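Dumping the structure here so I can ask a few things about it.
A protein chain is absent from this complex, but the other protein chains hold their places.
For chain A:
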Amino acid sequence: MPTVSVKRDLLFHALGRTYTDEEFDELCFEFGLELDEITSEKDIISREQGDTKAEGASDVILYKIDVPANRYDLLCLEGLVRGLQVFKQKMEAPRYRRVSPASSEPQRLVITEETTAVRPHAVAAVLRNITFTQERYDSFIELQEKLHQNVCRKRTLVAIGTHDLDTISGPFTYTAKPPGDIRFKPLNQAKEYTAQELMSLYKTDSHLRHYLHIIEDEAVYPVIYDSNGIVLSMPPIINGDHSKISLNTKNVFIECTATDLTKAKIVLDMMVTMFCEYCEEPFTVEEAEVVYPDGRTCQYPVLYPLTITLHESTEHIAQLLTKMCLRSEVMSDGEQIEVEIPPTRSDVIHACDIMEDAAMAYGFNNIPRTTPRTYTIANQLPLNKLSELLRQDLAAAGFTEALTFALCSQEDIADKLLKNISETRACRISNPKTAEFQVARTTLLSGLLKTVAANRKMPLPLRLFEISDVVLKDESKDVGARNNRRLCAVYYNKSPGFEVIHGLMDRVMQLLEIKPGQGNGYHIQAADDSTFFPGRCAEIFACGKSIGRLGVLHPDVINRFELTMPCSALDIDIEHFL
């Protein structure tokens, strides 16, 4: 969930009134936001870097507000204020208009064939006669960053470039070139670099280094030139210094390059709708024309409202929706409502999204609570029912339940149990952050032994059990793997206590109504298993099928789990008893 940080007093000024912290928190709650923190720059610096560093920092109060991940229109002060003002019925939702330039052709952005290989889409627009102040400028820069982090998926899907239109001249060309052939002075640098040099320069840049991978291994890098060969930007990495915007910029050229065209359109709409209120003619955006390699042209930004028809009929719903920036009208048949979705509400894609807004405007907590009359009979999953019953009786038998992780290291299920990983049928994780998450466990034994190791100070004997799932590769399943419910128990004491673990196995069989004996009964017979001490391991057979093992653990296993006492163990598959 993205967090937007706004200056409280600026926010209240824009909202036309002040709130107590509690009142504002309440307003946020109703509107689906969360007032996460009340702080100041000074507080933040002093918390992160100490009081001395914080001296002299601003103590203007900041509200940090959590915004739902799909509401890109609430990521800056301008959008938040607009949303809340309309919600409180203090203003009407604006209608955004795309206009043609008064006295000239629209700006053109020509996309060349070369971009197809690396970043094929681009859209553009112009904010004409805009007036920046320091606060507006800061918010403009901040919104780009917020969009980059969220909907742009860290610039992989979309990258935004904003330029002072008066320093460049169209038509602009969006192309792609080998890195050695691109050379320009990047934003806030003193000299020119080739693209190759830039990539190594930014390797150490704490901010930009995170984006290098997007194009680093490509044969050609995307680049935008003006008609005089000046570089506007090398997306998605950096803009040129030449066209950078300042507080005095009057006309802004905005381009978005992308790998996902839908997202590029959304991002451009967000940039222009949020800031066109500062244009000479508020809520208008000057169009730009994008020319595709095949000669097709397209005008941006899209800005056209989407119309969705609701099969609902009350006037009241229409009023509620208007409160949420959704202009709504009951249609002439009186049975339906036509709702106009502004370009700021890219999150609305279905009638159900609109109904949610209606519910929010009404107030979730004002909706009468009812009880569904859905009549059903409960059923337990037989496997879980059996597990629950056995857990109770294992505890009654004097064993204590452990709860261990389903993920572990390869070493835990193989080397430490003196097994070869290839015989384990283990499922392997491709992106573990640490060795603890290399594989899904194939046995409960290692988790129990690690629990014993962490509790060596407890009085002996330790008697532990766990009934839970392990995961095994299984070609017959759609995903190629399946869970397997196991019962595992260990007895750890000064003597191995094979008779205790054997007694527990007898008890489990008794609980499952299986009598000792061959055929339909159960019996154990000597088995070889590297985890166990030679001659001290037996395989368990029930109803003619092998269901598990029991025995005294191999001294090397004891050592590898950093234990010191003899230990016996029982491990059975309980799915046979369903």
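We take it that contacts are C-beta pairs under 8 Å (C-beta built on N, C-alpha and C of every residue); 3 or more make two chains touch, one makes a residue touch a chain; residues count from 1.
We adopt the following convention: contacts and distances are computed from a predicted model.
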{"item": "Record-based protein name (UniProt) of the chain missing from this complex, from \"Glycosyl transferase family 28 C-terminal domain-containing protein\", \"Glycerol-3-phosphate acyltransferase 9\", \"ECERIFERUM 26-like\" or \"phenylalanine--tRNA ligase\"", "value": "\"phenylalanine--tRNA ligase\""}
{"item": "Identified contact with the non-displayed chain, of A:101, A:180, A:282 or A:398", "value": "A:398"}
{"item": "Which of A:13, A:95 or A:153 contacts the chain that the document leaves out", "value": "A:153"}
{"item": "Touching the absent chain when the full complex is considered, from A:333, A:478 or A:513", "value": "A:478"}
{"item": "Contacts of chain A with the absent chain, listed as residue ranges", "value": "1, 29-32, 34, 68-71, 153, 157, 260-263, 306, 347, 349-353, 355-356, 359-360, 364-365, 367-372, 374-381, 383-384, 388, 391-392, 394-407, 427-433, 436-437, 440, 447-448, 450-451, 453-455, 458, 462-465, 469, 471, 473, 477-483, 485"}
